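All protein chains but one are shown at their positions in the complex.
Labels run A, B, C and D following the written order; every chain starts at residue 1.
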Amino acid sequence: APDQINIAYVKDPFNLQNIVMKQHQSLEKEFQKDGIKINWVSINSGAQQAQAMAAGSLDVSAVMNTASLLMANGAGNKVLVATGVARPTQVFAVVGKAGQQMKIEDLKGKKVAGPKGTVLHQVLVAALKSKGMSINDVEFIQMDPSKAYAALMGKHVDAALLAASLIIKSNQAGAKTVVTADGLVNPLLVMAVSEKFAKENSALLERIVKVHRQTTKWIYENYDQAIAMGAKEAGVSLQDADKLAKWSHYFDVITDEDLQSLKSDQAFLLENDMMQNKVNTDQLVLPIARQ
Amino acid sequence: MPVALFVLWGLASAFSWVNPYLLPSPGSVYSAFIELVKDGTLFDHVGASLGRAFGGYLAAACFALPMGYFFAKYESLHVQSRLVLESLRMIPPLSLIPLLILWLGIGELAKLTIVLLASFFPIYLNAYSGFKQLDYRYGELAKTLNLNTFEKIRHIEFPGALPAVFTGLRLGFGYSWRALVSAELIAASSGLGYLISDASEMARTDQVFVGILMIAVLGIIGDTLFQRAIRKVAPWSVK
Amino acid sequence: MPVALFVLWGLASAFSWVNPYLLPSPGSVYSAFIELVKDGTLFDHVGASLGRAFGGYLAAACFALPMGYFFAKYESLHVQSRLVLESLRMIPPLSLIPLLILWLGIGELAKLTIVLLASFFPIYLNAYSGFKQLDYRYGELAKTLNLNTFEKIRHIEFPGALPAVFTGLRLGFGYSWRALVSAELIAASSGLGYLISDASEMARTDQVFVGILMIAVLGIIGDTLFQRAIRKVAPWSVK
Amino acid sequence: MSAVSLRNVSFRYPGHDNWILNNFSLEIKEQKVLAIIGKSGCGKSTLIRLIAGLLQPNEGIITTQSSHQLGMVFQDPRLLPWKTVFENVALPIRNESIEYQKRIVREVLELVGLSHTESYYPSELSGGMAQRAALARALVQSPDILLMDEPFGALDAITRAQIQMDFEKIQQTKKMTVVLITHEVNEAVRLADQVLVLGNTKILDALSVDLPHPRAVTDLHVIQYAANVLNLLTNS
Partner (left out) sequence: MSAVSLRNVSFRYPGHDNWILNNFSLEIKEQKVLAIIGKSGCGKSTLIRLIAGLLQPNEGIITTQSSHQLGMVFQDPRLLPWKTVFENVALPIRNESIEYQKRIVREVLELVGLSHTESYYPSELSGGMAQRAALARALVQSPDILLMDEPFGALDAITRAQIQMDFEKIQQTKKMTVVLITHEVNEAVRLADQVLVLGNTKILDALSVDLPHPRAVTDLHVIQYAANVLNLLTNS
């Protein structure tokens, strides 16, 4: 057994389980008796998490988005799903310029800024599709959310694809949400693990998953306390924290529906040239994730 | 030495010493290169990046050289503006991107500004210290020869400061290339920096390497041309 | 001038000329500052960043100065390594992050390397050209005085190249600060660069500004100390 | 009429306590040659730099006619290392036509014996050649006032005598106002209308040389004057 586990700490977008798990030192306590040290490393970027796993610097990521996970696997870097974390449907939204309330139809011909190949992109495509349009009907501009937010505030774009706090902030600045992921796509955040670690230390992984699920349970039982913790860590108000938590829909066991959305995620990525090789998405989900 | 590194790379890939996901084999980089050349996107990327790198660089040089000159000459100007300039020198341009977007939009201007911020200071500071360190004896000579400001710059100050100015221009050129990735994080849809960050996001390490190598090769070509030019214009400055 | 800018900032905020979500008011930046000071995180950030910036900078100086010296002296070394060095000079460090993670992991070493890559070249190139441009007449003097290599460096070459070396050191220092944001994109949980990118992600513009201002202020303090030190050690180099 | 006049001039270098000139007055006569001799470090170069306007007096005033063109030979050759001999010498007449420049520069280079080194860079010249190039640069525009700080110091006896003779001729036709710092007593007496012995902060002695030009160093009168000057110098 290893003497330490390197695990990514990902607090955005408002990953309450991760925040609580770290603050409570639940993993540290769990593995103390085995003399295994827990190394939290802060990496927000999914792509960078996958790179760190490939380099052997990272074993587990407490939260990874499925797009990054699929792209890594498509490129031959095996990263597997250990358990579910959240289905943050309202955490991803298309937000219009301050002023008028836009509808999806109004996006036609407009400038929309956001990160390519992510859930946010997927939301936009799905939203347009729902009104019989395609991505070619808008002028899509590639930018990461914090820059898209700046562009929206500076009124240099008509709409932006934003997540979590950025949605709240832009709403406060008078920008109105056009549509969220709710009902269009099923965004998934999962706990991910490198194939190597999953194979060699499956017992340890099981215990990590167990702690994670206990944390999820604790959050629902001590909601106010958890929100306060999250608000402090993320630097948002209690109200906003509550909102973000409600939007996030924390869960743990991966369902058939989730497997289905993994498939459609992959289809989306392939369609948009974001993935070269198709993989069997069912095999990416470890058995423990489903029990 | 470059050859040795290349061979090492080939061997490392051939024997899978390293994870191909992070360090792709020369072969796969080559085929990614061919692929990008074939569909013509590589040329778009190169074209866009060349424009930005040179545009920002030229703008930086146009501001930095006169500023270096005047600040060396009129120390009070230098003292006056020191705080602002030094702040700008220390602040990471990446952190300014949101503000740049706010003020300059998401067009070329913001990108050019990032390049400018990256390459301005070596040019400015080297020019400043070059002009500052001028041998005062030649200044006396200029006075007795009744040279006017322009003649003084042309015959005495510029040639005297040239070695330092040249080092600054070379450094600035390098930084203007380096800044491409940051600059093209702002709403770019082409450019080598965009290619690199986009491909990196999509785990296309082979394309990332094509981007990196293109930047290195173009940069070296630029630097070489640059050194040639200076050798032509000012043979005395490179002994 | 800094005062004027500050007043402008205050007015712009007071009269809401600009979007407060992107340019927060001085007041809100101040309260964010107080908040970060109170819960002690600001000191953690500053501490972590100081360590990285200085560590990377010192490493850069330790490599760059001897390299500049030897490459100026033995032109063949320079020619040999030119391609590799020039490539490294042109390649955006941001694009090297995956490779750095591969080779150096996600710990401090990778971050220090990013800082090193950012600040190495001004120091190296300025030292190179400083040593290259040395007045040959003093070299002759050294020979007739029978100075050994070390004595020659100490009495003649180092003082002669100092103005250029000093400019390089100043430039490199600035770039080491600037590199903090990029460096702390690699799995950091503290540091001013991390503070900036994290706060920017969360749209906490007030905290972003605290980070930016801290970097600027610390950088300027560093630069000032630096200039003082050089004035002490080598009074002839700053007329 | 005076070409240059110094009235009650005092000067010391910033950061130094000792006065180089103290309440110093001097009238430099139009179209005449004034030779200045004095011990090393007594302030000759400082004086000439004050006259040229390169230094400002702490007290007193220095007046020169503003229409007057100035030529200067520094104590060091002060050639621009990035220009050839030709380019260095042509600098004072940079605004004339190229043909004119070529003609005049070649003439004056011929005079100082540097015809064959037109395209040399200063680093390729011997000490004496560099000094001659500097002299050529000062002569190329026939200035109204010519200030020369030991212009022939690095020349061998033969070359020096030759150039002295040529200079004497030029001066007879061009009638410049000349201030000549020299260590050679013979040279001072041969070329100057007045010889000034400078000491710390003040003029120690002055001597008019009333002999017709051209003068020869072997002329008995010249030898006599030279002996007088040397006497002044030794006793001062």
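One rule holds in what follows: contacts are C-beta pairs under 8 Å (C-beta built on N, C-alpha and C of every residue); 3 or more make two chains touch, one makes a residue touch a chain.
It should be emphasised that the depicted structure is a prediction, and the values quoted were computed from it without experimental measurement.
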In chain D, positions touching the absent partner: 13, 16, 37-41, 44-45, 75-76, 113, 124-129, 132, 149-150, 153-160, 183-185, 230, 233-234
Absent-chain interface as seen on chain C, which is shown: 137-138, 140-141, 143-146, 151, 155-156, 159-160, 162, 234, 236-237
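Keep this in mind: only the chains that are shown with their structure count from here on.
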Distance between chain centroids, defined by C-alpha means - chain A, chain D (Å): 84
Chain A and chain B, separation of their C-alpha mean positions in angstrom: 36
For chain B, residues contacting two or more additional chains: 19, 22, 98-99, 102, 200, 205
Where chain D touches two or more other chains at once, by residue number: none
Pairwise chain contacts, counting only pairs that touch as defined: A-B, A-C, B-C, B-D
